[in-house]
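The structure that follows is given in the form of structure tokens.
The complex is shown incomplete by one protein chain, all other protein chains being positioned as in the whole.
Moving on, here comes chain A:
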Amino acid sequence: MHSVLQRGNAILAYALSVLACLTFACFISTVFLDYRTNASMNTVKVVVKNVPDYSASREKNDLGFLTFDLQTNLTHLFNWNVKQLFLYLTAEYESANNKLNQVVLWDKIILRGENAVLDFKNINTKYYFWDDGNGLKANKNITLTLSWNIIPNAGLLPNIFAHGSHSFKFPEEYTTSRM
């Protein structure tokens, strides 16, 4: 004969199994969704300096400064398996030292329920745009792209790349004045 404790154990185990099944159903219902969407960005002010990188080698490296615009609407990305989005803006370019450089310039967390219609004008980057040499000055092709991680309740942590990018060039001369 089952005792009270045995019955309680059986019910709890069964309820947790059902919870696992429901979580899996939630995961399956969203895993095939296409989370890509359009984003438009534009650079406003672009300068490059040649200053010592005290955080690394102390040699003089190229440091880019830029302000940018960003417009996108991510409201429709949120569903019952999205807790938050982690947006980040990446600059990609080729330099003499490296075939591919990727620098994250800016990021933002959007929790579900927060305003996901982004319209930023002329905002500064959050992180320094260091090159590991002199690859920024007169670089003709720097591409900005917006990407995001989806933080789910259950399942994968996908890395989504927005449709749309912006390419710009750095000036031919270093800026020496303080900004």
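Here, a contact is a pair of C-beta atoms (placed from the backbone, for glycine too) under 8 Å apart; a residue touches a chain by one contact, two chains touch by 3 or more; residues count from 1.
The rule is short, and it goes like this: contacts and distances are computed from a predicted model.
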Exercise. From the names "Signal peptidase complex subunit 1", "Proteasome subunit beta", "Putative tRNA (cytidine(32)/guanosine(34)-2'-O)-methyltransferase" or "Mannose-1-phosphate guanyltransferase", which one matches the UniProt record for the unseen chain?
Worked result: "Signal peptidase complex subunit 1"
For this session: Quick one: say which of A:His2, A:Arg58, A:Lys99 or A:Arg178 touches the chain that got left out.
Result: A:His2
Exercise. Which one touches the absent chain: A:Ser29, A:Ser57 or A:Asn159?
Worked result: A:Ser29
For this session: Pick out the residues on chain A that sit against the missing chain.
Result: 1-2, 4, 7-8, 10-12, 14-15, 18-19, 21-23, 25-26, 29, 79-81, 153
